[in-house]
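Questions regarding the structure given below will be posed in turn.
Every protein chain of the complex appears in place save one, which is left out.
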Amino acid sequence: MATLGLIEYQDASPEVRAVYDDIMATRKTDWINNFWKALANDPVTLRRTWRNIKEIMGEGGALDRLTKEMIYVAVSVTNQCNYCIASHTAGARKAGMTDAMFGELMAVVGMANETNRLASGYQVEVDEQFKA
Amino acid sequence: MATLGLIEYQDASPEVRAVYDDIMATRKTDWINNFWKALANDPVTLRRTWRNIKEIMGEGGALDRLTKEMIYVAVSVTNQCNYCIASHTAGARKAGMTDAMFGELMAVVGMANETNRLASGYQVEVDEQFKA
Amino acid sequence: MATLGLIEYQDASPEVRAVYDDIMATRKTDWINNFWKALANDPVTLRRTWRNIKEIMGEGGALDRLTKEMIYVAVSVTNQCNYCIASHTAGARKAGMTDAMFGELMAVVGMANETNRLASGYQVEVDEQFKA
Amino acid sequence: MATLGLIEYQDASPEVRAVYDDIMATRKTDWINNFWKALANDPVTLRRTWRNIKEIMGEGGALDRLTKEMIYVAVSVTNQCNYCIASHTAGARKAGMTDAMFGELMAVVGMANETNRLASGYQVEVDEQFKA
Amino acid sequence: MATLGLIEYQDASPEVRAVYDDIMATRKTDWINNFWKALANDPVTLRRTWRNIKEIMGEGGALDRLTKEMIYVAVSVTNQCNYCIASHTAGARKAGMTDAMFGELMAVVGMANETNRLASGYQVEVDEQFKA
Partner (left out) sequence: MATLGLIEYQDASPEVRAVYDDIMATRKTDWINNFWKALANDPVTLRRTWRNIKEIMGEGGALDRLTKEMIYVAVSVTNQCNYCIASHTAGARKAGMTDAMFGELMAVVGMANETNRLASGYQVEVDEQFKA
């Protein structure tokens, strides 16, 4: 089979279930989204990816949850990853992103993608002031 | 000539000088970075780009300046635009980004770029919950 | 019409049929996938692209078929090209890619996309040792 | 050695020299740019790539040389490929691109990169009218 | 709601209607495509984006409409933006792009994406001649 199926909780190994349980407990939800059910085909990657996400996206750091989710959306939009745009826009909404915030987020992401190309196309050299 | 030179203030037309003056006044600085001096070869693009940046990156919206600058860095890093990484990292620093914030910003950007590809590579379909 | 139709064998010119015949003979299959049927709208591009693919992906070189197909998947996932992910994952499967190999392939592709951005974001300079 | 050297004409095999000769004759120049000297480390890729470029970028098709070179620049800027931006901007200049044309080319490339992300970020579905 | 709805004309504010009216008048059409209906959720971005598009894609500059639309397609294909590929391929068709032109456009875009990576992968340095 070219594509791998989604591993549902009832069909999962104890190792995979342990990750699923931790995802639901951490997120205070009672369901697992497809991303994790797909990764579960490779339990090593499932465990490593969840451990990393938990460390990076967790509370208590220098950036709040909403800011991190908006940065995640910015990257996903730039890469045109449909799944990630849908899931992390939902995540940012859950973390408090308003329509006005979403609008400004898109405006900055669009503008950054534009000026990134203007800078490269005009072959602009980095100013000494930015190297200091 | 394949590449265009940088237009310095003393060599600029009144139209270009007016944009330069507004950039310096808005940013409360006494210099213009190379990006604008390169765009000045096309005064229409210079004027339009500055007008857009001023509208998008200005104060008073739903997102604060620091958040916007970090989003700008996230996009620039994802696109691997060296000039923009240098200039907007400096901009974020100026807006208050600490070393700890920068570290977390990079962590999120790196992770998002990774999971974007895991989602696509595993051909994960968008959950109904994210479409609601 | 904005999009071009697919050119089926029975509707194809002798020139296009010759390429289709060679694709099926080379691949030992009795069908043509949509990519080629779309390219057939431009017979010059069809012929050139097939000639290149045949030269690059053929047997007998320094890299075996499976390795080449996995590299193809790595690029397609990085570019988020849905068609190419589907077709080349199938191609890699046909060439012997196991679930375990697919899992490791995705892990490396994900990690590489992450560290590519960490290297750029931290503005890391190339070590002298790598230039030697 | 991590990086491969450039193959100069005097050190090249007869096979590589034949390609170099054809490049110079076709372009009516007396030098070879570094791209080809690097590819010459793999004569098969050198020959295939030059054959493709000659077929695609040659005169007599539906698009003129200048339009093709500007499209080449548009792609290279979007991909942030410094070498290709430099070489194809020079190529477009040679084919007649004026400063005004370059300015408009950059404006379109920048804007397209922006609206590509707005379309994805807002998760816009394709209109029926565009599928017709 | 994770995704924003499309704002139809009858539900739009006077500010949004004014933009819609200008789009239809400028394009001599009687309908608005989904991109603008989605942006209308943020009237500031709607107005700015249309103003920019009108300035950049308008008639009377150094590049004709067809060339600009083909450049737009080249960028959208490189970024793999499905919406933009569909809408701007339609736009280029409307501006006069023939099947033969489309075929050559795709050929150049494909080739540029290939040689962009060959140049980077072989770590080719920019020739002095291209810096002049």
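We just call them A, B, C, D and E in the order they show up, numbering each chain from 1.
Heads up, the rule we're going with is that contacts are C-beta pairs under 8 Å (C-beta built on N, C-alpha and C of every residue); 3 or more make two chains touch, one makes a residue touch a chain.
Just so you know, these numbers come straight off a predicted model, no measurement behind them.
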- Hey, which subunit A residues sit against the chain that's not shown? 1-3, 44, 48, 52, 55-56, 130-132
- Against the hidden chain, subunit B presents residues 80, 86, 89-90, 93, 99-100, 102-103, 106-107, 110
- Considering the entire assembly, which residues of subunit C contact the chain that has been omitted? 3-4, 31, 33-35, 38-39, 41, 45, 49, 52-53, 56-57, 61-63, 67-68, 70-72, 74-76, 78-79, 81-84, 86-90, 98, 100-101, 103-105, 107-109, 111-120, 122-127, 129-131
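By definition in this document, only the chains that are shown with their structure count from here on.
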- Message: Looking at C-D, D-E or C-E, which one is a repeat of the A-C interface (more than half the contact pairs shared)?
- Response: C-E
- Message: If I rank A-E and B-C by number of C-beta contact pairs, which comes first?
- Response: B-C
- Note on the structure: Whole-angstrom distance, CA centroid of subunit B to CA centroid of subunit D, is 27
- Going by residue number, subunit B touches two or more other chains at 1-4, 41, 44-45, 48-49, 52, 56, 78-82, 86, 89, 105, 109, 111, 113-118, 120, 122-123, 130-131
